[in-house]
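Just one protein chain is left out here, and the rest sit where they should.
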Amino acid sequence: MTDAILEAHGLTKRFGGLIATDDVTLSIQERACHALIGPNGAGKTTLLSQLSGELRPSAGRILFEGRDVTMAGLGGRARLGILRSFQITSVCDDFSVFDNVVVACQIKNGHGFRFWEAPRHVPALADAARNVLERTGLGDLTHVEAGVLSHGQRRQLELAIALAMQPRVLLLDEPMAGMGPAEAERMTELLAGLRADYTVVLVEHDMDAVFRLADTVSVLVGGRLVASGRPEEIKANDAVRDAYLGHEEEGVA
Amino acid sequence: MDSLLRLEAVQASYGQSRILFDISLTIGTGEMVGLLGRNGMGKTTTVRAITGQLATTGGDIVFKGRSVRNLPSHLLGRMGMGLVPEGRRIFPNLTVRENLVAAAANRSGRSEPWTLDRVLALFPRLSERLGNWGSQLSGGEQQMLAVGRALMINPDLLILDEATEGLAPIVRDVIWNALRQLKSEGLAILVIDRNLRQMMDVGDRHHIIEKGRTVWSGSSAAFSSEPTLKGRFLSV
Partner (left out) sequence: MALPLFIEQILNGLQSGVMLFLIASGLTLVLGIMNFVNLAHGSFYMIGAFAAVSFQLWTGSFFVAAMAACISAALAGLVVEFVCARRLYARSHLDQVLVTFGLIYVFNESMRMIFGPQPLASPIPPFLNGSLTLLPGLQYPLFRLTVIGVGLVVAAVMSYIVMRTRLGMLIRAGASDRGMIAVLGVNIRLLYSLLFALGAALAALAGLMAGPLYSVNVGMGENILIMTLVVIVVGGIGSLKGAFYAAIIIGLIDTLGRLFLPSAIATIAIYIFMAAVLFVRPRGLFASSAPPQVEARASDDRVTILWSLSKSRRSMTAWFVGLCMVALALVPTLSAWLDDPFLLRLFLRVVIFALMVLSLDLVAGFGGLVSFGHAAFVGTGAYAVAILGWHVDHGEPLLLGPIVLAGTHDALLAWPLAIASAAAMALLIGAVALRTSGLYFIMSTLAFAQMLFYLASTPNIYGGEDGLQISQRSTLPFVDLGDRPTLYYLALSLLALCLFLCWRLINSRFGMIVQACRQNERRVRALGVRTYLYKLLLFVISGMIAGIAGVLLANSELLVSPADLSWARSGSILIMAIFGGLGTLFGSVIGAVTYLMLEFTLSEWTHHWQIVFGPLLILFVLLARRGLFGLVLGRGSGS
């Protein structure tokens, strides 16, 4: 395939006797949004964790721009530009929103063994941070302490931190989880705005969002990749529907 | 109606984010009630609120005629709530037998209490694994063990959060058959599961939760007669 920026070949992950990821092969196209869907426990987060380097696969390879990065850890892949956001929001609560993003900008900008100047007063870093904050809709909250943000705002901040790292590939784990409808809508808007500039791998339960954002949808069931294709194909695919819904003709409860 | 468990406009939040806005539901003695809704709509949170694992901020929870809102979970367990939690939460450093007997009790003085033998009769598969550590079980075995463990405290209400999630079809049937049997023996059951056919087949009534609110309540028959429900609240 052409333009694949991130590829997984025969990825398998076992936890004891449990096979969480079962021989998954997929390729992520550059500057496109690739959604991973499937029922709870299908291994979406586990797969994402292997792509991000948090979990080491039991078998299989992961290629980034054609280079084998299977053995690189979370930090190593972050330095290459593969960034993940977490299901459980993790931002620095005592920092202001601005500082949260400035730190990320600063990390992107080089090592942190500089002991004098406050990064928030370095014009280049401050501008970059303000830019990202505008883009993620947090422009009005710059000086608010992150700890007092609402849930949805925290998710936005989480996204902002990832964007500040100027990622080549952005792995998003349920960015809409726990959001109210209005917040989810705003997040969908935000992500839609990023689609042209970033490569995004998205794990999400909100199907409205998935089908609106994704260029490619892959369906996981019981750790196996059962289908991968354009959203319309996936919607129309009976096998996918059956597998995803359980068995026979059943709804998702 | 004499309900075993009743939730009235329950509200709850995790830190800053409010999850439950208005949850109302009832379960009668010997009834099986399903809790339906898409992922992330508050089903598990509801269960956590019922079992005292999450403090509620409003509304009331009445169990066996007594308000039990924000009671510590061990008292609720003693009063007769048995939980099969999401993710099963088997004790990995205890053997299968130990998982079953560790907290076993018959506080209501039932004449035919649940015993190790009865649980093994319900799930024969477990008898081969009695000496294994909890961490060595497959997902299906873990789920059987979690159900057995809850039964061993002789509950009056069995709550299953994701009864068959992530299990092979054969194992799902094993669990559902067990639930069918438990119901026929008169045990009240509150169940969350994605297997709608079984839910409608075995369950008496259902509540649909959407964004932290109970949006629909009714019998299996009523659910089936409203085909739009599925599309509106449950489908992908």
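Just so it is clear, A and B label the chains in written order, and each chain counts residues from 1 on its own.
The definition used in the following text is that a contact is a pair of C-beta atoms (placed from the backbone, for glycine too) under 8 Å apart; a residue touches a chain by one contact, two chains touch by 3 or more.
Model, not experiment: these values are computed from the prediction.
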* If the full complex is used, which shown chains touch the chain that is missing here? -> A, B
* **From A:P57, A:P119 or A:G152, residue that would touch the chain that is not displayed** => A:P119
* Can you work out which residue in B:T51, B:Q142 or B:T164 touches the chain that's missing from view? => B:T51
* Structure fact -> Sole touch to the unshown chain from B:L4, B:I153 or B:I209: residue B:I153
* Structure fact -> Residues on subunit A facing the left-out chain by the touch rule are 52, 54, 74-79, 83-84, 86, 90-96, 99, 102-104, 106-107, 112-120, 141, 143-145, 148, 161, 165
* Structure fact -> Missing-chain contacts on subunit B, rising order, are 51-53, 72-78, 81, 83, 85, 89, 91-94, 98-99, 101-103, 105, 107, 135, 149-150, 153
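Methods note: only the chains that are shown with their structure count from here on.
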* Going by the contact rule at the top, pick out the subunit A residues touching subunit B in the complex. => 16-18, 37, 39-42, 148-151, 154, 174, 177-178, 180-181, 205-207, 222, 244-248, 250-253
* Asked: Quick one: in the complex, what on subunit B touches subunit A?
  -> 14, 16-17, 19, 34, 36-40, 135-139, 162, 165-166, 168-169, 192-197, 199, 211, 230, 234-236
